[in-house]
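The other protein chains are all here in position, but one chain of the complex has been omitted.
Now for subunit A:
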Amino acid sequence: MTGQTLAPPQHDPSAAPGEPGRDGPRRRARSLLEPAILTTALLDALRKLDPRRMVRNPVMFVVEVGALLTTLVWAVQALGGEIAGAGDDPAWYTLTVAVWLWLTAIFGNFAEAIAEGRGRAQAATLRAMRRETLATLRDGGAKPAGELLLGDVVVVAAGETIPGDGTVIAGIASVDESAITGESAPVIREAGGDRSAVTGGTQVLSDEIVVEITQRPGESFLDRMIALVEGASRRKTPNEIALGILLAGLTLIFLVVVVTLRPFAGYAGTATSIATLVSLLVALIPTTIGALLSAIGIAGMDRLVRRNVLALSGRAVEASGDVDVLLLDKTGTITLGNRQAAEFVPMPGVSERELAEAAQLASLADETPEGRSIVVLAKERLGIRGRELAGLDARFVPFTAQTRMSGVDLGGVSVRKGAGDAIERWIEAAGGTAPPALTTAIERIARDGGTPLAVARDDRALGVIHLKDVVKDGMRQRFDHLRAMGIRTVMVTGDNPLTAAKIAREAGVDDFLAEATPEAKLALIREHQAGGRMVAMTGDGTNDAPALAQADVGVAMNSGTHAAREAGNMVDLDSDPTKLIEIVEVGKQLLITRGALTTFSIANDVAKYFAILPAIFAASYAASGDETATGPLDALDVMDLGSPRSAIVSAIVFNALVIPLLVPLALRGVRFRPLGATALLRRNLLVYGLGGLIAPFVGIKLVDLVVHNLLGA
């Protein structure tokens, strides 16, 4: 991908992305422990204790209610009152439980606040560039950028900031978009074509453009971006809602388990206090995932923004994890934007050098990439040096759609290169005949997927230049990578099926759509969707808009037209069509992290039972008459914890501490490995399922050693 130098000048320079997974020109990654974010997050965590907010997360709401209840019991105890729910608990025990329950709730809020804080820090950078500029209207007059309406037409000159999102309707200019893309090289924006969209807040460096505003006030790209990274417009995604229901259901069942435990224990003659039962409840309900769920979602969006992708909804990010089919434009994505000369095929009786010299001569004034590649090939293969045409009496004949050839007239000699049939006609007009070998060579090249370019000098056919599409470096690996992730790639091209098949084979895509029209693209997407597949597509042109809108994940290039940007549900600021790989990875990571922490959270319960239940029932059914005797269930204290109270405190301390310990994982996301689904499942089950089973045994024991031995509980 990188290191290619043949990009045409009008090609968006920001389209030179980093490798996936490696940091290219990325937004500055913030350290997790940046003090400013931490301080704000701590304050936020306390503010989020507002029950009206907490109730939206049933798991954590139960924690808060439990904390409140325990605190009340302690308050009564501390004031010397009698309360039935306290049992024979000492006040210090009730207080310790209460404190750790509050901490559990605060840690959960803290995780969310950190994720939001990181987004807010990004938003602040973005907001700083939303300077209030005065826009010059085309009809004369000026108004503040913030008051521009949909359809207003403004003129932006060199050095000025573009006042709002819009489409260039006249002129061409180089624009510095580093503010939103982080890429310092300027890009070209011009009227008509696929590079007409401009973004408010970016700066015109040269020339002057006329821009029609395409946004409503306050709804600019920048506004949306700020809202997104701040999490202000965050809505729960479908999968998050479903997972939330699962967690709420588990919370409900554990609530019933704990509430019914009191009469059960009562029958066995064992007293249970509120502090102990609430501890058991909080230890059992899935607090780990409940506390981290929203942080995972926010962090996922944040990771995308760091990769310079703007998802317009969380739903789209989630959907990207499910993508089965990826449609990629051939030109500029799979192949370099332009074909390159690869071979000279001389006619019988013509030497390769003669052909190459004529071809080079005809191409010297040809500034198209194809033309330049002919000059390069002639030099590389046969050492033919470039000549200076200016001194000679040369007349350059440019390419037109009518003649379909170009060339040079030099000292009475005319050299032409162009489409086969055009050259044949030219030769015949000059009184010559094209040899049959010419047709044969042209057909062979076309069959191989190349573009034949015939060369003639006056009435004589010299040969054919073989122009080839050059597949970008590393594409095959990328497609292999996608395949390993379970995604089929389909190359979309306007080429004929023969050419398309050749390039498809060379690039290693799974399938191709040749002679593609916008209708054909749309039909292909619909066909895949009807088969139950999720389709992703990248595009930049206005004619891509319908397909982008139809695709489940439509990634519009920032360099593209306004229509394309509106139609897609993500915008790639780097305009890198293969960015989809990273987008898909972020989507998958998001889901894996949720699943892994849910599994971990539930698996943890086993150890917590082993800590708390023997503690509660240590004396149940003990041989009568002996006050200090332990009952049969004390045998289940496999961790050999210090004392019943120390065991319970250790369990909830572990339960609380695990939340901040897992915050980095929640924010970073569990790594996605393209191993195939079953292998990945086995791996994650082992790490988070079995790990979740074992870790708390170790953790609770360690906490107990501190709580019991050092603190004497």
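Side notes on the structure shown:
Everything below uses one rule, namely that contacts are C-beta pairs under 8 Å (C-beta built on N, C-alpha and C of every residue); 3 or more make two chains touch, one makes a residue touch a chain; residues count from 1.
Everything below uses one rule, namely that contacts and distances are computed from a predicted model.
Name of the non-displayed chain as stated in its UniProt record, restricted to "Sulfate transport system permease protein CysT", "Aspartate carbamoyltransferase", "SiaB family protein kinase" or "Potassium-transporting ATPase potassium-binding subunit": "Potassium-transporting ATPase potassium-binding subunit".
Only one of A:A135, A:V345, A:I602 or A:V707 touches the absent chain when the whole complex is considered: A:I602. For the options A:P263, A:G349, A:P398 or A:P664, the residue in contact with the chain missing from this view is A:P263. Summary of contacts with the chain left out: across A:I592, A:A611 or A:V663, the touching residue is A:I592.
Among A:L284, A:L326, A:M475 or A:A563, only A:L284 touches the chain that is left out of the view. In the full complex, subunit A contacts the hidden chain through residues 238-239, 241-243, 245-246, 249, 252-254, 256-257, 259-261, 263-268, 284, 318-319, 321-322, 324, 483-488, 530-534, 587-589, 591-592, 594-596, 598-599, 602-603, 605-606, 609, 613, 617, 620-621, 623, 631-633, 635-636, 672, 676-678, 680-682, 684-685, 688-689.
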